[in-house]
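For reference, the structure is listed below as structure tokens.
Only a single protein chain was left out; the remaining protein chains are all shown in position.
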Amino acid sequence: MAAAVVLGGPAGWWRWHRRVRAARAAMVCSRAMASKTPVGFIGLGNMGNPMAKNLVKHGYPVIAYDVFPEACKEFQDLGAQVMDSPADVAERADRIITMLPSSPNAKEVYTGANGILKKVKKGSLLIDSSTIDPAVSKELAKAVEKMGAVFMDAPVSGGVGAARAGNLTFMVGGVEQEFDAAKELLTCMGSNVVYCGEVGTGQAAKICNNMLLAISMIGTAEAMNLGIRLGLDPKLLAKILNMSSGRCWSSDTYNPVPGVMEGVPSANNYQGGFGTTLMAKDLGLAQISATNTKTPVPLGSQAHQIYRMMCAKGYALKDFSAVFQFLREEETL
Amino acid sequence: MAAAVVLGGPAGWWRWHRRVRAARAAMVCSRAMASKTPVGFIGLGNMGNPMAKNLVKHGYPVIAYDVFPEACKEFQDLGAQVMDSPADVAERADRIITMLPSSPNAKEVYTGANGILKKVKKGSLLIDSSTIDPAVSKELAKAVEKMGAVFMDAPVSGGVGAARAGNLTFMVGGVEQEFDAAKELLTCMGSNVVYCGEVGTGQAAKICNNMLLAISMIGTAEAMNLGIRLGLDPKLLAKILNMSSGRCWSSDTYNPVPGVMEGVPSANNYQGGFGTTLMAKDLGLAQISATNTKTPVPLGSQAHQIYRMMCAKGYALKDFSAVFQFLREEETL
Amino acid sequence: MAAAVVLGGPAGWWRWHRRVRAARAAMVCSRAMASKTPVGFIGLGNMGNPMAKNLVKHGYPVIAYDVFPEACKEFQDLGAQVMDSPADVAERADRIITMLPSSPNAKEVYTGANGILKKVKKGSLLIDSSTIDPAVSKELAKAVEKMGAVFMDAPVSGGVGAARAGNLTFMVGGVEQEFDAAKELLTCMGSNVVYCGEVGTGQAAKICNNMLLAISMIGTAEAMNLGIRLGLDPKLLAKILNMSSGRCWSSDTYNPVPGVMEGVPSANNYQGGFGTTLMAKDLGLAQISATNTKTPVPLGSQAHQIYRMMCAKGYALKDFSAVFQFLREEETL
Partner (left out) sequence: MAAAVVLGGPAGWWRWHRRVRAARAAMVCSRAMASKTPVGFIGLGNMGNPMAKNLVKHGYPVIAYDVFPEACKEFQDLGAQVMDSPADVAERADRIITMLPSSPNAKEVYTGANGILKKVKKGSLLIDSSTIDPAVSKELAKAVEKMGAVFMDAPVSGGVGAARAGNLTFMVGGVEQEFDAAKELLTCMGSNVVYCGEVGTGQAAKICNNMLLAISMIGTAEAMNLGIRLGLDPKLLAKILNMSSGRCWSSDTYNPVPGVMEGVPSANNYQGGFGTTLMAKDLGLAQISATNTKTPVPLGSQAHQIYRMMCAKGYALKDFSAVFQFLREEETL
């Protein structure tokens, strides 16, 4: 997802009174990599793997853990230390990044029997880049605070490609004074780091964006499909929409109709891009947040159901713009 | 609605072999107004009134009719000829523009007992700027053709303000050879005239754009509302969405949240703009077109229902971005 | 569809002052078939065929027409007269039943170039058993009235099986004084004939029933599916729902979950029953009626979309209870 989120503040500085060594390391960030203090990284999956590698490239000694030992091997070869549990990572690193698939995994890694909090050091900075329920982020933040450490949520926008290229967007929630410290690390992995507000707002921003994205993508697919059936040429219709009030990212940058644009998943049989399963997951989080805050989201909830049905109809691994194809299929007897 | 639809072709020419006088008038369009042939205008309501006045300003003698006689008085004072029926207009003018509120009205004006077709001259050009069911446009076109005349559908985008300022957008469907002739007149009333394809595609383009517009407006309202309830600052959230994949016309040009933007209806208690009733009407047309073509439009149909409910809950005359307010109201016991 | 609509009134009598012969025939309806006057039947498809045969069985000489000549052959063998057009039928029979697939077909048969109205006799009784837009029924009624004849809408509930067995339900709209005359014929083909009100209300009753049926069928499928995934035994869940406030015809008489009931389509791979395509068609009519009357039907419109999608996903010919299967499919990667 080519989200073009612009940088949100000045260059990153480590807070002097607490972590002098880290501050020094930060000062030389763009030059050498000699004296950097180690950074923990937990969760080395599709996204975590390239993210952690970018930390290594920027000269950070990485202390790694993944629930699947084989995911760590590659990092051993790269000189990273591999630990047996999140607790062990927390014992050795006072800055840790976590990148996990779901809320229960995040809870386990932070508060489980061998979780980070078992051995976290006072003053540590824990950054969770997982996309999870913002209410869980807040819970974790509370538990982390009790241990005298700092928690920030920093979910990403951008897929595996952006993770490799180091141009993810991070949406960051947490105490504002810690933002620069977080940004120092996050800029090694992303080109845009945006401060969103208190803990949980990083998740909130991501969830809201993706909910609107799903709605306008389905809307674009419906409008394009209807227009085509009413006799309009797809390219012309896209042009008209993009000059008019129907314009949106899904119509002008990521058009779901094959043949309208180059270089997007719809031009490549909906391969690559942002998978339908992941969109369904994010919409599920939006749904839960909306239910908890009693916020009516009629189209958001319908979008969730549509991606849910797509997952069950063979579209799970296709890009989420394949909703055009899903809705387009002809009625046949 | 500030739709920025760019011009679609070269300057307008009247077809020589059929209407030499008209061709001559067209040639001098931007200069003098002396020798122009009369243009019929049927339907002088909120939109038709300023549109017809712009024709007068451009030097066209106008032959007017409206079902409410008082709507014509003003035009009598401006030197227009006022007729007693659409048939009488058709007897005197071989170019007629119609601007009517709904499909049944359009049918009546064209094919009714005193309708245009009773006295239409061969070779006449009939342009319908009403927003109606494209299937009805096609029916009318067929009936018009049988009489040896030409029918084009040319619904407008842009409200009363754009009609006054003469910068409406026209989306035109019909035989391509007649497009320049239509454009000659339409450019007097609009800044953008787009050729969309065969008869009915003008309506189709408008309906599809407005359906996508409604969907993304409701989506924006839902996302902004959810974000605010999750602790995000509205301005910051709008900024994030607009830099990301959630970006759409409703978020970056016409944001529905009071305080986020200046100069939009949400900054003025949702007054002015594009009324909820009108949006509900256009979504009804989309619904009928989708049903007739067996096209699934799950979000479009839900958007229709939401605007339908808003009309019944006191939002009929507010701008359609008031859906933010509609969804935002707090639950109270 | 085993709709158990009870009879709505006393036995049928033909109005004396207008059609004495017919009245006499009616008097002997349950006894002999000698002197009955002919009845026209237009539309001999899946439903019309067995319906017309039941008229023959009850001793009515049938004057038949179908747009496909081969559909008439069988009736020739049964002694029916086969005509070349609806107009020709109208010339020979003063009571005509029409059974057509859609609104446009009905318009053509009544008001087309060789339509019934070209040769209809004054005082004729025209009964349309097609399921069409009630607004179209009203239009046809007006046109029929102008010719001095009587129009009633009498759509049926019950499928091909009920048509063969002669136990369809007819929902009848039209002038109340004509109801008994209509009932005389309809009772030959159905076990229940219900008077609903003025013209169009027969259609309205059918449309409303089927919209509610679709909604509660999908609701039952959702509730059963959710319960099963939450660990409930399907039979037990059905029993609980049927004893509780979730009870509905779809849960207690036509349960969509295989294994819960015997003798329903879900027990037979969703074969037979009421096809998804037909349900989608009826929901489309509900949608159009709701749009025309500005009635919000949020679940009805969503149900329409779901059956629309099912038609495109290979469920067109399956019974409409197959929505359980459609929603049940597991997400797989």
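Should a chain be cited, it is by its letter among A, B and C, assigned in written order, with residues numbered from 1 in that chain.
One rule holds in what follows: a contact is a pair of C-beta atoms (placed from the backbone, for glycine too) under 8 Å apart; a residue touches a chain by one contact, two chains touch by 3 or more.
Every value quoted in this text rests on a predicted model; they were computed, and no experiment measured them.
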Displayed chains contacted by the hidden chain, counting the whole assembly: A, B, C
Sole residue of B:203, B:255 or B:277 that reaches the chain not shown, by the stated touch rule: B:277
Residue of C:209, C:266 or C:325 in touch with the missing chain, whole complex considered: C:209
Touch with the omitted chain, as defined above, among C:169, C:187 or C:325: C:169
Subunit B residues that touch the omitted chain in the full complex: 277, 280, 302, 308-309, 311-313, 316-317, 326-327, 329-333
Touching residues on subunit C - with respect to the absent chain: 1-6, 134, 157, 169, 171, 192, 194, 196-198, 200-201, 203-205, 207-213, 215-216, 218-220, 222-227, 229-233, 236-237, 240-241, 243-251, 253-254, 286, 289-290, 293-300, 302-303, 306, 327, 331
Touching residues on subunit A - with respect to the absent chain: 280, 284, 287-288, 291, 294-298, 301-302, 304-305, 308-309, 311-312
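Everything below uses one rule, namely that only the chains that are shown with their structure count from here on.
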Centre distance in Å when subunit A and subunit B are each reduced to the mean of their C-alpha atoms: 42
Subunit A and subunit C: spacing of chain centres that average the CA atoms, whole Å: 53
Subunit A, residues touching no fewer than two other chains: 302, 327, 331
